[in-house]
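One protein chain omitted, others in place.
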Amino acid sequence: MLKKYQQGNIYMGRLDYETDLLKELTAIVKDKNIKSGRINVIGAVKKATISFYDQQKKEYRDLTWVEEMEIVNCVGNISLRDGEAIIHAHITLGTSAGKLRGGHLAAGTIVFAAEYIIEEFIGEAFERGTDKVTGLPLWQE
Amino acid sequence: MLKKYQQGNIYMGRLDYETDLLKELTAIVKDKNIKSGRINVIGAVKKATISFYDQQKKEYRDLTWVEEMEIVNCVGNISLRDGEAIIHAHITLGTSAGKLRGGHLAAGTIVFAAEYIIEEFIGEAFERGTDKVTGLPLWQE
Partner (left out) sequence: MLKKYQQGNIYMGRLDYETDLLKELTAIVKDKNIKSGRINVIGAVKKATISFYDQQKKEYRDLTWVEEMEIVNCVGNISLRDGEAIIHAHITLGTSAGKLRGGHLAAGTIVFAAEYIIEEFIGEAFERGTDKVTGLPLWQE
């Protein structure tokens, strides 16, 4: 199951100090009316929250680290859920010792500095809906 | 040594439950007749296999983890080997404790859920051939 897109506008910018990474990115995506696309971020955080999906119990479990960490990588896609733009992103975090941690990016991840690239893809947007096999909100046919 | 490309079509989609990540992506790339490009994936796996290249012995050694893990990042390029499209990709995996692992993506990595972006680059494709210095199948002049 796939859809074909053309490259649209590309936005580069940075987020303000102490903003919420996922919420700010989502606000920009909605402001620019982007319904399909990709996001990339590098920077640093003061605190991070990820969600791990338990494939057996079919539920998310949150993990929070209150610690200075680099955003070594953060990559995600843009689609729709209930008609609203939603970012699904995964994040790689680095500690002061260069150790890496990460997972599914959740709200509650607080920016120290963050430089993003947001791309718009031109084409029919995917809409998320509950997938029976995995229990996840996956793209529907 | 570099080649210049223009952005072509972009495909977003998801892979089916319990498919082989590298094999499925390669099948899509071949089906769309893409010879140069990039892939990005986020999602989760039930099992993963990576290959580490020993720079001294000039050989790959496989590592397999049979465990629920997030695909925190998976990024790769598309070129040719023996005239056939080949994906060279590296993967970052996250455990339930948020620990990260990863390396060179090998066949045997089984999808729980996977959302991909595959981009076609328009231009002359690179062809891989054995590099004398490293022993790796690198892009040839």
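Letters A and B mark the chains as written, and numbering starts fresh at 1 in each.
The criterion applied here is as follows: a contact is a pair of C-beta atoms (placed from the backbone, for glycine too) under 8 Å apart; a residue touches a chain by one contact, two chains touch by 3 or more.
Remember, predicted model here, so these are calculated numbers, not experimental data.
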item	value
Sole residue of A:T49, A:S79 or A:T92 that reaches the chain not shown, by the stated touch rule	A:T92
Missing-partner contacts on chain B, residue numbers	1-7, 36, 38, 50, 52-56, 61, 63, 65, 73, 75-77, 79, 88-92, 100-104, 121, 123, 126, 131, 133-134, 136, 138-139
Positions on chain A where the hidden chain makes contact	7, 9-14, 17, 28, 40, 42, 44, 46, 68, 70-73, 75, 92, 94-100, 112-113, 115, 117-118
